[in-house]
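After the structure tokens below, expect a handful of questions from me.
Of the protein chains in this complex, all but one are displayed in their positions.
In order of appearance the chains are A, B and C, and numbering begins at 1 in each one.
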Amino acid sequence: MSDYQRPIRVGMVGGGRDAFIGAVHRMAASLDGSMCLVAGALSSTPERSLASARDLGLDEERSYSSWEEMITKEASRPANDRIEAVVIVTPNHVHFAVAKAALEAGFHVICDKPLVMNEAEADELVAIQARTGLVFAVTYNYTGYPMIKQARHLVRNGAIGTVRKIIVEYNQGWLATPLEKTGQKQADWRTDPSRAGMGGAMGDIGSHAENLVAYVTGLGITEFSSDVTTHVEGRALDDDASVLLRFENGARGILTASQICTGCQNDLRLRVWGTAGGLAWHQESPNRLVQNSIDGPEQIHHRADGSLCDASLAGTRLPGGHPEAFIEAFANIYRSAASAIRAGRDDGEAFDYPTVRDGARGVKFISAVVSNSGTGWSLFQEGV
Amino acid sequence: MSDYQRPIRVGMVGGGRDAFIGAVHRMAASLDGSMCLVAGALSSTPERSLASARDLGLDEERSYSSWEEMITKEASRPANDRIEAVVIVTPNHVHFAVAKAALEAGFHVICDKPLVMNEAEADELVAIQARTGLVFAVTYNYTGYPMIKQARHLVRNGAIGTVRKIIVEYNQGWLATPLEKTGQKQADWRTDPSRAGMGGAMGDIGSHAENLVAYVTGLGITEFSSDVTTHVEGRALDDDASVLLRFENGARGILTASQICTGCQNDLRLRVWGTAGGLAWHQESPNRLVQNSIDGPEQIHHRADGSLCDASLAGTRLPGGHPEAFIEAFANIYRSAASAIRAGRDDGEAFDYPTVRDGARGVKFISAVVSNSGTGWSLFQEGV
Amino acid sequence: MSDYQRPIRVGMVGGGRDAFIGAVHRMAASLDGSMCLVAGALSSTPERSLASARDLGLDEERSYSSWEEMITKEASRPANDRIEAVVIVTPNHVHFAVAKAALEAGFHVICDKPLVMNEAEADELVAIQARTGLVFAVTYNYTGYPMIKQARHLVRNGAIGTVRKIIVEYNQGWLATPLEKTGQKQADWRTDPSRAGMGGAMGDIGSHAENLVAYVTGLGITEFSSDVTTHVEGRALDDDASVLLRFENGARGILTASQICTGCQNDLRLRVWGTAGGLAWHQESPNRLVQNSIDGPEQIHHRADGSLCDASLAGTRLPGGHPEAFIEAFANIYRSAASAIRAGRDDGEAFDYPTVRDGARGVKFISAVVSNSGTGWSLFQEGV
Partner (left out) sequence: MSDYQRPIRVGMVGGGRDAFIGAVHRMAASLDGSMCLVAGALSSTPERSLASARDLGLDEERSYSSWEEMITKEASRPANDRIEAVVIVTPNHVHFAVAKAALEAGFHVICDKPLVMNEAEADELVAIQARTGLVFAVTYNYTGYPMIKQARHLVRNGAIGTVRKIIVEYNQGWLATPLEKTGQKQADWRTDPSRAGMGGAMGDIGSHAENLVAYVTGLGITEFSSDVTTHVEGRALDDDASVLLRFENGARGILTASQICTGCQNDLRLRVWGTAGGLAWHQESPNRLVQNSIDGPEQIHHRADGSLCDASLAGTRLPGGHPEAFIEAFANIYRSAASAIRAGRDDGEAFDYPTVRDGARGVKFISAVVSNSGTGWSLFQEGV
């Protein structure tokens, strides 16, 4: 008997020249051979799409000039030859239409975050997914890290007792200056409400922070008080957000997401304290998880330690001390989504990937935090 | 010419057997010979006071059975023999009466933090100090660290540009369980409103956090939204507080102070980001200061580096790599206060120590944060 | 014009089920699409080879029962369809015969380290490579790390002045117990002289340490005094080695390689000090490079910083703070080797990969250090 798993055939929307995240998705898909790029509508113009397709060695016949064309033409190919899933790596404003059309054409979807532009779109996608039953994975990639899976395991199994305090931070500095005015493509669309949505830093990275807390603790946010700010003059969206959180079990929390923390790179940190212990994880040193207890020494768990939980070890490729990092974590999402697609079952819990429902909750959280900024305490009623 | 500086003669109130902070004050006073303990009312009963005095080799004649007696009798001694200053290291509820009496008897004061129990007492002490002109130092000891002085220097001189974001954290875990019910003395009074005041974690360590921000940045807090919580059942004061801050220049901040962060010891951290760079400092690794800029490598300044500012170097005793720590920082406050006393001038700016006005602002901040917890945004109108 | 680079078609020898490094090679080859596995003789028996081939989805027709068969049959395929290179990931004793046959059949070679079993084999491979002119890359993968490339750049460009002292350590703990007696496959062959060669820890990881120093500094070792030890009873090869080094320019060094450092994982560290500064790098935190100077703060360079050298940036896929790690560094070797193969030119300097000559020098170093252990100072006459 063989362990071989056929790569899922995918078509990509976005991710052409100058894009950042498209290349990450491709590396993540190919690292383990989870998915295989066979079609694409890689840019917003036919010329650039074709050039990008050539860069990737994509069959020119399956380099489409628009995502609509890709979905239509791929759907007309024989079942064993057409794409099975659509990967959406465009700016946010395109996510909804592509995802909706893909699902309705019978394709599974892998979509970048934040899921969509607003709550109505989020609800509609959740409904369509529920109707079609197709697999829908949202690439909250930080949940793919093995030590985050271990943190989830420890929290869910009571290793730190009842959770009382959560601090999640996502500090970046790359938008400390008006980079969008220089034509830098990543800054350009992320600071444009028509393409990014209502959240700037809050949408781009605050959504990761919210998701990380939900993934690890499973605790629903019930109330919050937020302060969402634009520090760089002339910028249309927030570049800094701080939020006090209250959770369903009485735990308290702080979430901060900022892109004006000069000198910070991708400084995502999670700390969770419970009645019996605490955990700390830092994305820039992702192979370590710090665990504290009431007594006894601090403990540092390392990726691939024999003592780690199954989900953590399943997301591990190399022995301890041979560091894995961002792409490997991202590849874990792809591997999980591919397993779900092979099984024909959208089950984020069983296959361990973020679902359209996680994405929808994220959109609602962004919306609530931004809309109620500076007004004091507000309720938030979306469970995890 | 000699560099010799005569030690200031002091009498201590509190700090007897089982006390923690009294011994710290004594080591801080003696490390550089800044002050010399010659009298004391070290405990709340005459017997314990005497026993404590004997532990310290104090002249039994000058071991008094009450602080009132100490002030009265010392004041009647010849000027060149009596104490010059009173050091107050009792639980908080005793600070006000002793400080007031000491000032009125003509003694300088070194008082632990938080200054007093409420705003009225704070205002009264500020007024008495102003009237008497005596030196009044509040031992916000973390401002004594050389690398905090360097951080202050860098911020005040524009090295990180205009400040935009501040995160100050003070995470402890020692009160994660109801330690006060075991008879542990430190926990006992700190969780008792009649002795600690209105703030638990917020008063004990949140006050340090507020002071550290003020010392380094000089920015006044104008608005806040706080969430002050008691997690341990039956506890009368908060053990966890989170606060969103807005500063006079538009900067935003987060302050958190907690004593239920299981496994944390004395995890005080300050991060400040401006338009041109960022700074990070951690009390448990106090000899380092991290500085980031928009471009270029991260920089780690080490205590005693020749490039540091005068105030930082003045607070340094040993060459780089020979670590200094908590007691040395505390001793810096004592050395500065001793200089002010020798000069007969209460000038925290010139001599570099926290004043009664810093202490009063701290009390008002604690009061405001605790009183308005959970109510959304409130104004705060005490400048730095 | 397209950026597309066709993957090089390769056949792999070794790397079947239970192997460790074969999977790493495959991930490294596929991450960037540098090379494409189309043939294999993956295990030492035909049955296991076939099972392994099926695991990988390899065309069964090109899953060969022996490496001899693979080389013969692939050589008989049309030029545009046959493999272009042979990847050798077997235990060490097989390297020589496969590499020799591959070169003689006109195939390029990518071979794991240490290159071969002894100096004679090393010299012969160097000669054959020189005669055929085919590309021969040895996967000293740690030189693929971007921050090692930056260290090399800084040293070679005088940023730390003239090198005076080098400490390279490779501390592992996985062989602290007689793991080979449990049947663990990796331990089994690495402690067997007939398969591993004359070096145990010295061969397996000491060779990496030697190579890292050579790559970064370019300094030839001229003398050494070594102490090569077996701590675990009954083990036939060394599990711990310490070596004093003298370099051609007068610099002094220490190299240690050990597999009995209980609790260490893959703790490879390099420190280099020169007249004007110092550098420190740690494989388990590979995205950082510490630089010190005589005055001024410590500097931490981060992967992808705009200030880094071209070679470092060329080996970088993700923005700063999005960590890259072991597989990405390994993939850099593959990418460089693929470029050399496309160019048809074996030039490790130009394309930035370790050559057969680096591999041969490594074998001679292992041999010299092991043979002269405990005898005091010996000359070493292989230049870099």
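One rule holds for everything that comes next: a contact is a pair of C-beta atoms (placed from the backbone, for glycine too) under 8 Å apart; a residue touches a chain by one contact, two chains touch by 3 or more.
Every value quoted in this text rests on a predicted model; they were computed, and no experiment measured them.
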Touch with the omitted chain, as defined above, among C:Val13, C:Leu125, C:Val138 or C:Ile160: C:Ile160
Footprint left on chain B by the chain that the document does not show: 2-4, 6, 20, 23-24, 27, 30-33, 51, 54-57, 172, 174, 264-267, 283-287, 302, 317-328
Contact footprint on chain C, counting only the chain that is left out: 160-161, 164-165, 167, 169, 173, 176-177, 225, 227, 229, 231, 240, 242, 244, 246, 250, 252-254, 256, 258, 260-264, 271, 273-278, 291-294, 298, 374-377
Touching residues (missing chain, whole complex) on chain A: 291, 295-302, 305-307
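Here is the rule we go by: only the chains that are shown with their structure count from here on.
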Cα superposition angle of chain B on its copy chain C, in degrees to the nearest 5: 180
Innermost chain by mean C-alpha position: A
Centroid distance [mean C-alpha coordinates] between chain C and chain A, Å: 35
Whole-Å gap between the CA centroids of chain B and chain C: 55
Distance between the centres, which are taken as Cα means, of chain B and chain A, whole angstrom: 43
Contacts with two or more other chains, residues of chain C listed in rising order: 302
